[in-house]
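For this depiction, one protein chain was excluded, whereas all remaining protein chains were kept in their positions.
Order as written gives the chain letters A and B; numbering starts at 1 within each chain.
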Amino acid sequence: MDFISNQKVQIDAMLATLNINSIEKLFDCIPKELLNEKLQEDDGLSESEGMLLMQEIVAKNTFGNLTSYLGAGAYEHHVPALVGFICSKSEFLTSYTPYQAEASQGMLQAIFEFQSAICALTGMDVSNASLYDGATACAEALLMALRLNKDKNKVVIAGSLHPNYRAVVEQFLSSHQTKIEWIPFDNDGKLNLNTAKRLIDENTAAVLLQYPNFLGVIDDIAAVTAHAKSCNVLSVICANPLVYGLYASAKELGADIAVGDTQPFGLPLQYGGPYVGYITCSKELMRQLPGRIVGETVDLEGKRGFVLTLQAREQHIRREKATSNICTNQALAALASLVAILWYGKEGIKKLALTNYQRTAYLKSQLEAVNGIQTMGNAPFFNEFAISFGCSFNEVDAHFRTYGISPGVDLGQYFPQYKGMVLIAVTETKNKKQLDKYIEAAKTLLSQKTKREK
Amino acid sequence: MIHKTVFEISQPGQHAYSLPKDYEAFTQFKPDEKLLRKDHIGLPEISELNLTRHFCELAACNVGIDNQFYPLGSCTMKLNPRINEWCASLPGFTRTHPLAPQDTIQGNLQVIVELIDILCKITGMSAGSLLPCAGAQGEYTGIKMIAEYHKKNGDTKRTKVLIPDDAHGTNPATAAMAGFTTVSIRTSSTGNLDIDHLKEMVSDRTAALMLTNPNTLGLFSTNITEIAKVVHEHGGLLYYDGANLNAIMNIVKPASMGFDVMHINLHKTFSTPHGGGGPGSGPVLCNEKLKKYLPIPRVEKIENHYKIIWDDIASIGRICSFHGNFGIYLRAYLYAKLHGHYGLRRIAEHAVLNANYLKALIGKYFTVPFPQPCMHEFVIQADCYLDQGVRAIDIAKRMLDYGVYAPTIYFPLIIKECMLIEPTESESKATLDRFIEIIEKIIDEIKENPELVQRAPFDKCVLRLDEVQAAKHPILKHSLT
Partner (left out) sequence: MKFTETHEWIDVKDGVGTVGVTHYAQKELGDIVYVELPKIGSLVKKGQAAAVLESTKAAADVYSPMSGKIIEVNQNLNTNPELVNSSPEKDGWIFKLSLTDVNEFDSLHDKET
C-alpha cells in the first residue's frame, strides 16, 4: 500500500497540464545509465498484513516478561496516561519546527514551559529547547565551555561518568584535539577529591561531574565546584533530573552549566530512544548555548507571544561558526517530559524522588544484611547501587531469571575492577512484593553457593 | 485570547499525580540532611483537568500536516500515518531497556538489521547505522568516518571540506564541528554546482565534497558523475546529504552517482512525525571503503539469531547514549514494509509530478529563476512585488490566514526573496489547485490592498510578532517576579 492521493484521473489531468504523456519524462534529467530498472511486482503490504508483521516481530521480545532492575542511564518510571494523549494530538505530533511563529504559538509556548520547568528543577537561569540525549548534552556543554575560554584547551572529567557518555564526549572533543584528564574514583565509588583539585588548574576550561555518578554514588560535588571557581574553571554537572526533587539543585552545587537526560520523566524506555538531552546555564553564558531557544515577546498590538530567538547562534544563520550543527532536536519527547513533570508538579516531584530513594534504600539495606553479599561502600546514593554476590554476573543473571527478574547491569563490563558487581536501579514501579522477591532470589543464590562450596 | 502559561494557572495544593502505596519498611529510610535540596522548586501546582485543558488550548493554537497543506521546501511534510504510531506504542517495544539481555530483545534487533538492509538496497550502499538521532548527527557521523579514512591512509593534510553555497546550514556547521575548515563552491546561473569553480578549489587538501542531489533548489545535477570523478581523482570522498531523497528514491541510487557515504532523514522521506521540531532520525549509510568506521554498537545476523557488536577497534566509536532514536526508526521500518520497494518508487514519481504541476501553475505569479523541470521541490522569487512594498515573508504570513502553512522562505540564502515549495506525494490535485486559488487571491490583495499582506497574519492567535524585541531582551523562562 501507499499513501498517495492522486489516482489515474488526477494523474492524467496533471500530465496534460505539463504536456507530457508519462511520469518517466520527469526524470529525463537523470543520465540513463544511472537509472534503476522499474520494478514489476508490488512487494508492499496491506495495513492488516503490516500489523500482523509487527505483531510477529514484537512477539520475539520477551523482555516484558521480566521485572527489571536495569538502570545505567535509562530508568523505568510510570508514564502518566495523559502524556501519550497530548503527544499524539495532530497539532503537536504532525507539526513542523515553529519557524512561522504566528501559526505555532501552541508548540512555542509548550517549549517555553519546558525551558521554564527545567530551570525550575535545576535552579539554573536559562535552558534550551532540548538536545538529543544526555551524552551529547555533556559533549555540547564541554564544547560550550571551550568556546567561552578560547585560550584553554583542557577539560577535566569524572572517571565515574557513564562510559557511554564518556565515549561520546571523547568523540566530539577528538575533532578539536582537546586534552582530557580523568579524575579517578576510590573503591567506594566516590571521586578522589585530592586528585580532582590537583587536575583542575588555570589551564582547565571546564570540569564535568555526574550526579549521581554511573556507580549510583553521590559525590562531594560542591567541594569540586568551589575549587573550580577559585581557578576560574567552569563547572558542568550532568544529572538525572529526578535527583533534583530530593537533593541539592545544580545551582546550589555551584554549577555553571547543568545537563542531563529528562528520560525519567514521561518517556518509556523504547530501547534507548528517543530520550531528551537538556542543557542549562547561568545568564552570563546564555549566548553560547547550542540549539533552539524559545523566547517571549509581543505582537503588533502588544499581546504576549512566543518565538524562536537568539537564532544567530544556530546553523541556519551562523553556518560554520554556529554553536552547534544541531537542527532537528527532540521537541515532541521534550513535550512528553514536560507533561509528566507538570503531572507531578511542585509537591509530586519531591514525593516521587523520595519514594525512589526509599525503595532503593530498602532493597540495598536488605541485601547488605544477607551473608555473602558485598557492597561497594557507604557512599550516599539516590536510586542505584552496586553489590557483589561473590559469583560471576552470568551466574547471577541466570539464577534471577528463574525468578522472572533481570537483576541489574553487569558492572564488570564497564569497569574491570568491579567484575562480578551488579548495578541495581530501583524506582517507584517496584512494590514491596517485588522487592521482597528480589531479596528471596538473592538469599537462595547465596545459600546455593554456600552449599556448593561445602 | 491570551493564553496563560501553566505557571500562571498554578493553584496552591492542586495536583494531578498519584503515587503507589508506601510502607513503613520504605519510609523509615531518611536521606542524609546534608545532601537535601534547600532551594524552592518553582514548578506549578495543577489538577489533571486543568493540565488537560491547558494543552488542548495550546494544541488549538498550533497546526500540523493532519490539519493543513504544508508545502515547506526541504522538509518533506508528507502524511504521518497513524499505523506507525500504533506500531511504535506496542508495549513489547516501548518497555525494552537499552541494556536488556540480547536474547530478550531479538525483535528489536531484527528491526534494526532489516531496516539497514532496506536502506542499503534503496541507496546502493553496503552498510549502515541507525544510531544518528537526526540528519545533522548523521552528517557528523559520516564526516568523522571520512576523517578516519584519511587518517588511516596517512593522509593528514586533508583539512578542507567543500560545500556548495546553496547548502543547508547543517553542512558547514557539521564540517566545523568535525574539525574541518569549509570552502564554499559557487552555484552557477543555471542553478547547478559550478563545476569549473569546483575544479579550481579541489586539491590534495580536500577531505570531502558535501552535496545533495537534487540540490536545495530542487534541481538534479545531471553531471554528477563528472563531479564525483573530479573529487575522487584528487583523493577526496563524496558525502551525500539525503534530505532530498524523496525525489529519487528507488529511481536512482546515490552509490551509483558516486557517493561514498550519506545520511537519510527518516522524519522527511520516511514519514516519521516532525513533532514540532523533533525527534528525528538520520541513519548513515556507506560503501565498502568506509564500512569499518561505522559507529558502535552494531547488530549482526548470524543464521536466525541477532547479536550486538558492542565494540570494534576500527570504528569511530559512539555517537549517542544507546541505540539512537529506536522509537523513530521503528516507525520508518513499518512505513518501508507497507510500501515495499515498489511503493517507495511511486513516492518519488508522485513527489516529482506534484511539484512540477504546482510549478507550472504558480509560475505566472512569480519570478521563476530556473525554468527547467524541477524534481520534488522548486524555487520561486517574490522580488517582483518589492515595488509594492511586499516581500516574501509578507506573502508567507498571509497564506497562514488562508489555512495553508507557508512554504520555506529565504532559503537557500543565495536566491533573493526566495520561496522553496515542496508539496510531497501525499497531496491531491485538488489541494494543489486550491493552493493556486489562494495564491491568486493574495496576488489580487497585493494589487488592491497591500496592507492586508504586509501586516498579515490576522486570523491566528497572535498578530505578527516582534522578533527584534525577543532577541534584544531575551525572556527565556517564566519568572517568579
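The rule is simple: contacts are C-beta pairs under 8 Å (C-beta built on N, C-alpha and C of every residue); 3 or more make two chains touch, one makes a residue touch a chain.
Not measured: the values here are computed from a predicted model.
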Per the whole complex, from A:S175, A:N192 or A:Q311 the residue touching the absent chain is A:Q311
Per the whole complex, from A:H78, A:K229, A:R287 or A:K350 the residue touching the absent chain is A:R287
Have a look at B:Y17, B:Y342 or B:Y410 and name the one touching the chain we're not showing. B:Y410
Chain B residues that touch the omitted chain in the full complex: 410, 467-468, 470-472
Over the whole complex, note the residues of chain A touching the chain we left out. 287, 309, 311-312, 317-318, 321
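Just so it is clear, only the chains that are shown with their structure count from here on.
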Rounded Å distance, chain A centre to chain B centre (Cα mean): 20
